[in-house]
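Got a structure here, written out as structure tokens. Questions coming.
Complex shown without one protein chain; remaining protein chains in place.
Moving on, here comes subunit A:
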Amino acid sequence: MEAKQKAKANLSKHLLQMKFMQRSALRVQKEEYEQDKCIDDEHWKRDIVVLKPKQNKFVLEPSYTYCEELRFGRMSHKGFNPEIEKLMTTQDRDLDLVRAEEHEKETSVNDEEMAKRYSSLVGTIAKKFTKRQNEKPVDSDESEEGEIMASVRNSKKKRYTYSVTSEKHIERKQKYVKQKT
């Protein structure tokens, strides 16, 4: 195996350039590329120097179209050019979507912040609960027990009703059979 691989790797450039060797040439190239990639990844990891990103508070936008939110200039009215009119409606819809998204981005809370807020929120809510439990621990226990009992009762009822119906069913079936016979 190893010998074979070595042989492959040692194929000469001229040979690989020939038409019938194209496939293996591609493979060799791919392997080389992957090897390079592996090396590259490590290489970069080692060399990273933490640079403070240059603070640039400003974005230059030379277009009035963006600033003033101008419409697209190709228009048709009252069905003069149906092709353009179709285009207008689709463009309007797309623009609305894009703007809504932008607006949402600006106003909404992003995932990280959400996670942060929630983590702190969990803490505060947990505090609340512990407080309540400290104040009246007996109450909460009782209510829990009560709930459990109620659920048990309910389930018993259900089972009971179920059994009754099934018994009735069987009786009816038996009657039917008797009548037939």
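Remarks
Assume a contact is a pair of C-beta atoms (placed from the backbone, for glycine too) under 8 Å apart; a residue touches a chain by one contact, two chains touch by 3 or more; residues count from 1.
Here is the rule we use: contacts and distances are computed from a predicted model.
As stated in its UniProt record, the chain not included in the shown complex is "Exosome complex component RRP40", which appears among "Cytochrome c oxidase subunit 3", "Exosome complex component RRP40", "Ribosomal protein L28/L40, mitochondrial" or "Ubiquitin-conjugating enzyme". Annotation: of A:His14, A:Lys105 or A:Lys180, A:Lys105 touches the absent chain (contact as defined above). The chain not displayed touches subunit A at residues 55-81, 84, 87, 91, 105-106, 110.
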